[in-house]
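Encoded as structure tokens, the structure appears first; notes follow it.
Note that one protein chain is taken out, while the other chains of the complex remain in position.
Which chain is which? They are A and B, in the order written, and residues in each are numbered from 1.
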Amino acid sequence: MTEENIPQAQPEQPETPKKPVKPKKDPRAKLYKPETPLILASSPHFHTKDTVPRIMWNVVAALVPATVLALVYFQWAAVGIILTSVSSALIAEMLVNRVRGESFTIPDGSALITGLLLALTLPPSFSLGGTALGSVFAIVVGKHFFGGLGYNIFNPALLGRAFLQASFPVPMTTWTWPLTARYADVDGITAATPLGLFKFEGVTSELSGLLTGNISGSLGETSAIAILIGGIYLLIRKYADWRIPLSFLLSTFLVSGVFWLISPESYPSPVFQLFSGGLMLGAFFMATDMVTSPVTARGAWIFGAGAGFILVIIRLFGGLPEGVMYSILLMNAFTPLINRYTRPKFFGEIRA
Amino acid sequence: MSSTLSLKTEFIKGIWKENPVMASLLGLCPTLAVTNAANNGLAMGLATTFVLLSSSLMISALRNFIPHQVRIAGYIVIIATFVTVADRFLAAYFPVISASLGPYIPLIVVNCLILGRQEAFSSRNGIGRSLLDSLGMGIGFIIVLVVLGIIREILGSGSIFGIAILGDWFTPWMVMILPPGAFLTLGILIALANWYNDPSRSKERGTVS
Partner (left out) sequence: MSKMSLSTRMILVLTLITVLSGGILAGWDTITKPKIAFHRQEALKAAIGDVLPAHDTYTREETEFGTIYIAIATRDSSEHLVGIAFMAVGSGFQGELRIMVGLSPDMTQLTGIKVLEQIETPGLGTKIVVDPSNKQDPYWFPAQFRGVHLSPEIVVIKNAKPTRNNEVQGITGATISSKAVTNILNDQIAHIKTVWPSKGGPES
């Protein structure tokens, strides 16, 4: 039976393109035939100094404000979760590299970002074992099962979080107050997030808390300002497509605004929707992931608008109070389709 | 066109090389739906094997009488008869298992594994060979369902066959008893099997190191 199967494997070899960076041949490489319009701009082509590590380390830098605030608000809980998540991600990456027999990819920083982003989306009281599990899942299943960095369909950190949400639904929705908040003297009290408060009790929270982050919520998503600082840095350095966060936020604002105008008593105001939950973190750091978002400008608008629409629908009518994770994951799934239908015309091309 | 394999191969092939789930991806609906516990996987596997064996017996015996044009209709009636027998049997003697498997026992009728074996094998081979083939396929199916059930039950409920084996320290991974857990586990199992079967693996290992 060994002899039968060898001829099937052979056609892959002649088509393996010259890829100096990755010496290991990848079976998917044959998909990238020359006629596939990977490069959308016309000539002349300039070589940029942007490399994968350079982009990734800039994203890490942009996450610093949110991380620092998480440490300030949640202190040792945040230290434990962030360290566990990042180190498990790095170890998992290393082991996968080893199994796949490829060069070590830790220096490109992508595993570090996945670990850090996952940590920032977890509740402060979450167990360290669960954190490590989610982080390993994100790297192994979310990234490497699909072929490694650049081939993953879904944002790995979000996939890790989705796995944890499905595995441990109660701990993933059990929140504690920041140690700096006014209720912190009551030990061990659980606190509903602003979105949860609205969904189940119909209470809206003050905007000041939503902006500074002195509220209950996931580690890194409580402060809109800290995320905005990092996010705007990314946009200025052009490491994230500004159209995606803008259209995501705009679409959330408009869709929730429509519901709010119809019935202000039963639906929260669009401003509350913008600044609560994980929307800011998701819009600036998760939706803009270069691998899993559309490459075309029109595609970016569609991606953001769709994510905003799904988000509002989930928040208002779904069983969960928050829907940023699922809205981005769903749009990730649409990205290949969006790319295909927003492909720019070739010069002189006539659509049939 | 009758098979020329030895009787032993005829039996063995369903367990690994032509395993209905791992190699042909047949019968995925029950495989994914009922394997949230080892018990359920075992019951479903046994029920399916019973239907497979009895309909193979009937169809290989009747293969020269059933006109080609109406064979599918005839097969389905025969399969449905045995499925109903199995369904009624479980409801009468094992009401708890019958309740936990719900509609998936009647759904064995549309399990491609069964019609597939009849069409591909029993309608072209004698009774003995057909029974051996069905038994092998049935055992292969049971093994996969039980393995899936065990993995999902350990991780999703911390127990095996309903007996708690992991202590209080273990927080069950709820996702494993939900549909996504079925897809994940089956996908990983099939990937491992393909990796194991990959003929280029030994060669590659030789050249890389």
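What we mean here is this: a residue touches a chain if its C-beta (ideal position, glycine included) is under 8 Å from a C-beta of that chain, and two chains touch if they have at least 3 such contacts.
Remember, it's a predicted structure, so these values are computed and weren't measured experimentally.
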Completion exercise
Among listed residues B:Ser24, B:Thr81 or B:Asn197, the absent chain is touched only by B:Thr81
Practice task
In the full complex, which bits of subunit B touch the chain not displayed? Write them out.
Solution key: 36, 62, 65-67, 69-70, 73-74, 77-78, 80-81, 84-85, 88-89, 91-93, 95, 156-157, 168, 172, 174, 177-178
Handout entry: In subunit A, positions touching the absent partner
Key = 169-170, 173-174, 190, 200, 319
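In this section, only the chains that are shown with their structure count from here on.
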Handout entry: Averaged-CA centre spacing for the pair subunit B and subunit A, given as whole angstrom
Key = 38
Handout entry: subunit B residues within the subunit A interface of the complex
Key = 171, 173-176, 178, 180, 184, 199-200, 208
Exercise for the section: Flag every residue of subunit A that touches subunit B in the complex, lowest number first. Expected result: 1-2, 5-6, 9, 101, 127, 129-130, 133, 141, 163, 166-169, 171
